[in-house]
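In this view, the complex is presented without one of its protein chains, the others remaining in place.
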Amino acid sequence: APCVSSGLPKPINVTFSSVNMKNVLQWNSPEGLRGTDVVYTVQYLIYGQKRWLNKSECRNINRTSCDLSYDTYDHEEQYYGRVKAIWGKHCSKWAETERFNPWLETQIGPPVVALTPGEKSISVVLTAPEKWKRNAENNSVSMHQIYPTLKYNVSIYNTKTNKKWYKFVTNHTLEFPQLESDTLYCIRVQAYVPGPRRKAKPSDNQCITTLKDQTSELKVK
Amino acid sequence: LKRCQISMDMHHIEKSFHRIKNTIQMKDVFQNVTILSASETLYNITPSDVCCMTKDVLGLYVDKVFRNHEESDPRIQRGLSTIANSFLHIRNALEQCKNQRNCDCQKEATEKFQIIVGNYEQMEVKAAAIKALGELDILLSWISRNYRPKATT
Partner (left out) sequence: DEVVNLPAPPDLSVHSTNMKHILTWSPVTIPGETVNYSVEYQGEYERYYTSSTWIPSSWCSSISTPECNVTDDITATVAYNFRVKATLGSQSSSWSTLKELFNRNSTVLTSPRMKISKDGYHLIVEFEDMGPYFEFNVTYWKKSPNSQKELYKIVREGGNLVHLETMEAGAEYCVKAQTIVEVIERSSTFNQVECIRAQDESPL
């Protein structure tokens, strides 16, 4: 039976959290209802379309998040999400997000970084992050296809000289030649799209040691 | 815009709108209506029509949208002033391109622009203005994607 819209407080801080177009609606439980057996129901609206749509997987749930990636997959559209709290026969009014624009607001995840050490060089192969996939069998869509101006900000830190410097690249392979052999270097890469302050997650710092100088090894023997 | 290369300040226009986006969009209560809906109008405009479509849509904003919106909050006023003056600068530059016959509209683009004008004029004047202002992120994204700064080494 439908719940009665009473004075139950609304969920708060209802927002979309989005990385590589994986769009998750999240909220905080309303004041005064924390720890009780309150449940939530979610709907979403495609901006410009007539009706709010139910998210069946997020009906009467007790967690405070709901993955709407499947329903907000078209990143050319904008969306609203809303959630209401239900406690027994009582329910709150809807609490709504601001208008969500995935193309503008998604955070660009870190690229996959593969490092190969040489004697005096390090080769770097970058794989652009992928857009969230509706199901595993689907072809991957690289974030590079969605953002053609996507670039990489590659920093390299020489642990011996304590110097760190940057290279801004657009292609996916690069090499750091003429390094010092048998030296630990740490590399971090951040994908970014020039333009409005789009958040981007840098990769973890990956450290690798260049190989020992073979020629001096032979001399020593 | 490629044939008609003009200097835009998209980064700062987008930043200005980003600061006032939520305040403006919250004033638009008609969530189930859209003026610029990408998929019907701005989507797959041919590259040769990008210039004239930009000029016409910016003209709609300069001549009607900003004028029909009254704003008392100085913070919003400043954000909208940045965008209006930037649009004015771009539109004036595109007008010069038009005079050099670099910015003409083909039939399909003209029809799509008429859909936008129709959507706009179906609504009450103030509601239409606030909705169009709230959809600036759609327009700015479209312009950004169709205009690439010069390649760097």
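As written, the chains take the letters A and B, and residue 1 is the first residue of each chain.
The rule we apply is simple: a residue touches a chain if its C-beta (ideal position, glycine included) is under 8 Å from a C-beta of that chain, and two chains touch if they have at least 3 such contacts.
All values derive from a computational prediction rather than experimental measurement.
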Contact with the hidden chain (one of B:Thr82, B:Asn119 or B:Ser144): B:Thr82
Interface residues of subunit A (partner: the chain not displayed): 156, 158, 161, 163-168, 177-180, 194, 215-216, 219
Residues belonging to subunit B that touch the chain removed from view: 7-9, 11-12, 16, 62-63, 66-67, 74, 77-78, 81-82, 84-89, 149, 152-153
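One rule holds in what follows: only the chains that are shown with their structure count from here on.
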Centroid distance [mean C-alpha coordinates] between subunit B and subunit A, Å: 29
Partner subunit B, residues of subunit A touching it in the complex: 45, 47-51, 76-78, 80, 98-99, 101, 103-104, 148-149, 194-197
Interface residues, subunit B side, partner subunit A - complex: 10-11, 14-15, 18, 21-22, 25-26, 31-34, 37-39, 43, 134, 137-138, 141, 144, 148-149
